[in-house]
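One structure below.
Every protein chain but one is kept in place in this view of the complex.
Going by the order they are written in, the chains are A, B and C; count residues from 1 in each one.
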Amino acid sequence: MTKFINKDTRVVVQGITGSQGMFHTRLMKEYGTKIVAGVTPGRGGQESEGVPVYDTIHEAQDNHDIDTSIIFVPAPFSLDAALEAIEADLDPVVVITEGIPVADSIKLVASAKAKGITIVGPNTPGVIKAGESKMGIMPAQVFKKGNVGIISRSGTLFYEIASQITRVGLGQSTCVGLGGDPVVGLDYIDMLKWFQDDPETEAVALIGEIGGDAEERAAKYIKEGGFSKPVAAFIAGRAAVPGKRMGHAGAIIQGSTGTADSKINALRKAGVAVGELPGKVAEELLRLL
Amino acid sequence: MTKFINKDTRVVVQGITGSQGMFHTRLMKEYGTKIVAGVTPGRGGQESEGVPVYDTIHEAQDNHDIDTSIIFVPAPFSLDAALEAIEADLDPVVVITEGIPVADSIKLVASAKAKGITIVGPNTPGVIKAGESKMGIMPAQVFKKGNVGIISRSGTLFYEIASQITRVGLGQSTCVGLGGDPVVGLDYIDMLKWFQDDPETEAVALIGEIGGDAEERAAKYIKEGGFSKPVAAFIAGRAAVPGKRMGHAGAIIQGSTGTADSKINALRKAGVAVGELPGKVAEELLRLL
Amino acid sequence: MKLLEYEAKEYFKQFGIPTPMGNMVTTPEDAAKYVESLGKPVVIKVQLPVGGRGKAGGVKFADTSEEAKEAAKQLLGMTIKDLKVEKLYVEEKVGIVNEIYLGVTIDRNRKQHVVLASSEGGMEIEEVAAKTPEKIVRFYVDPLTGLRSYHANYIASKLGYRGGMMRKFSSFVTKLYTLAVEMDAELTEINPLAEVADGFLAADARLNIDNNALFRHKELQERLLDSYQGELTEREMEARAEDLTYVELDGDIGIIGNGAGLTMATLDSVMIHGGKAANFLDLGGGATPERIGKAVKFVLRDERTKSLFVNVLGGITRCDYTAEGIVAAREELGLRKPIVVRMMGTKEEEGKAILKKNDIDTLDSMEEAAEKAVKLAGGDA
Partner (left out) sequence: MKLLEYEAKEYFKQFGIPTPMGNMVTTPEDAAKYVESLGKPVVIKVQLPVGGRGKAGGVKFADTSEEAKEAAKQLLGMTIKDLKVEKLYVEEKVGIVNEIYLGVTIDRNRKQHVVLASSEGGMEIEEVAAKTPEKIVRFYVDPLTGLRSYHANYIASKLGYRGGMMRKFSSFVTKLYTLAVEMDAELTEINPLAEVADGFLAADARLNIDNNALFRHKELQERLLDSYQGELTEREMEARAEDLTYVELDGDIGIIGNGAGLTMATLDSVMIHGGKAANFLDLGGGATPERIGKAVKFVLRDERTKSLFVNVLGGITRCDYTAEGIVAAREELGLRKPIVVRMMGTKEEEGKAILKKNDIDTLDSMEEAAEKAVKLAGGDA
């Protein structure tokens, strides 16, 4: 399993010269993330946000020690960018890009798995170790160092709940956005396993939404005893209409599969405290810890 | 490393209903090879040479325990046949077929390597454990159980020298045809490593030909002490003309690369007894053992 | 993006998938003419982006060109699920020995393509899965090797085919898989796949393309809007045309959020406070002031919208941009519908300052904002 990130993690930003890449490189650096290099083919030799830019990761590695990569390149080029990071043995590889064809996601996730590398995303807000380092686009100010781990398929809802957790006086350890696409690198269960062994995490907020059955499988895993720390959850989409995609490609109720009620029921049966509103999750965590 | 074969090795024949497949299945069975199943897509449910035929290896495995595969399917279908055997974890996979595109050989060899599986060939006479089992098209009568291992790029020259070894009163242990194509699964060095650890092999006959530098690399390996048992060699093609393909796709002198003299010199410098004529190899072995 | 049967079959032909002879027509005369040239009995099928056309009477048979003309006339006069029939597919009637199901789709849990095949064609595969799951062959494709010939042989053989029919079905599977991958299909399905005396024919065809992959299929990208017909409402179609992710609902509170999860939660919170959302508009990530303005105008212009609730959590989206967009949109429209804004995150202070300067209040709590939006819409909260 990946180490995820901490204050010492050395990061390369792929797509560092694009507007999103530049903007978030600046914010990540402000947060304390060690961004040692950037990659944009055709921009080698330049600088972006004070970070040296290379044409390839290979050349970046000739000049820097790099642990992980965060990808901001446009969707049509994201598969190659991710394969480049995987080939370079970077771990985890955080794919922020939205709109990647699902066939490309299948390929990149399989390629990473073959090498034992963790893909965060695609279409993820990224991963943050509160107070140390962030690889992602989450607003820093809602996070505060603490002992709650967060796993979320959604981005902004993730920040919402993080801010509520901070507001009630708790804080976060490692927080990961799984990504809103139908096919992503990480499942809730992968993260639960990781949090189980993470000494800095004492409770977990699980944020889900309609579509698929990842939450149901997580509930089953918890029910069967795979995860022993307290969990509070929120599931978005109770007011959603079947057959309509709710923003995320993955957020769609198909037939009887993927409803909020099915997920909420499964989690409750597994002993998870499910909040009706996002704000309730923080209160539940306060109660549980 | 593969176990290669012995009397207990259970073999599937891919392409068992073709004329070559049938002919050699009969001869292999006569020799004692345990042929448990055959595969020809579209011929499932039939029998060929008393062997049950399946449409796929998967189905053959549902009905039999299988260790290895020998492939007789036509060149355009050989890549898939080999990938099927590799996917089914058969080892080694012996590819008799001649005329496989080199790009296909590259792919199948790489796929096998990724799983740690040995490919013998393509365009090989196969492998024989004298007196026990043969997976190949070599004439059985020239072999006799003994302690000489044979490694050859050529087919018929391999039988020639095997027969000479038998004639002088020696015999063979395991004998492997590497194959006459430019890209094959096994190199001399792979086999030297295997013979080094094989208690039944006390000397090795190395049969080479013009083209490439596999023999030179083998010589270097022997010279550097990688192989400690006695080796006698024959290199075909002293009378060959540069730039002309001598039958095998791989047997061509390009520029100054791949001449018989270069190979003979390299082997002699490594202490290998090189015979001028095929018959001399057997005499050298008699002297060395 | 869902293609119509006749469009899907064009791709099937490109990929060498055997289909009955057929032609798309839009008039009874053309239907008659085609049957004349074909000289065979035909089946005539309405071409609509909705299922269940058989039960709705949208499929007719004809033996002669006269019959075809008459059938086409009747079908072209029909309306099925609110959609007017404008296109027909006229296809030779084939002598079906057996109806098979074959589909390729994506398994999101396994993160793989999966080939589904069943000897029980003609009915919905979900129905087969529920009643006789043992009659479905599922083959998960390794993404790094793809579907090779021996995998297709295995599927064909598991379905009970032998000899020449095994090889033909296997080749069919290989071609459908190739189409699925090369066309970036989320789903492609043949139901029924007709087993005829000497082989197989795609009697129907379903092909849904991954919208994210349309940059690889420019010819489809241009037709994307058309393809939403039947799937989306009129206003949703308008929103698509303006590149907005908009779902129409039946309440009176306009909802704009950024991110699917947050927008959904906003919807949920309005519901919990007794209100009803008029829509779901997800700005997505990194919206510009122009884009946000466009979204706000789109929702405010809707007569049903009594109040607007904008809920933005700044990450890749900036609060200052959000504020600028809201202000500009309101000014442009001149409408004074109540707007409740709740924002937090990137450039939060700057955004709040802009709103304050323009007399739009912001609330810090999502729940309070939801409550207020419901109240302003005149709801029962």
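For this structure, a couple of remarks:
Assume a residue touches a chain if its C-beta (ideal position, glycine included) is under 8 Å from a C-beta of that chain, and two chains touch if they have at least 3 such contacts.
Quantities reported herein were computed from a predicted structural model and do not represent experimental measurements.
The shown chains contacted by the absent chain are A, B, with contact judged over the whole complex.
One of A:55, A:190 or A:276 touches the chain omitted from the figure, and that residue is A:55.
Considering B:98, B:202 or B:284, the position touching the chain not shown turns out to be B:98 (whole complex). The hidden chain makes contact, of the residues B:175, B:210, B:233 or B:273, with B:210.
Only one of B:49, B:80, B:132 or B:160 touches the absent chain when the whole complex is considered: B:160.
Against the chain not displayed here, chain A makes contact via residues 41-45, 55-59, 77, 80-81, 83-84, 87, 111.
Contact residues of chain B toward the unshown chain are 20, 24, 27, 75-76, 96, 98-107, 109-111, 114, 125, 136-139, 141-142, 152-160, 163, 180, 182-183, 187, 207, 209-210, 212-214, 217, 234, 236-241, 244-251, 255, 260, 276-279.
In this text, only the chains that are shown with their structure count from here on.
For the pair chain B and chain C, there is no chain touching both partners.
When each chain is reduced to the average of its Cα atoms, C sits farthest from chain B.
For the pair chain B and chain C, the distance between C-alpha centroids works out to 55 Å.
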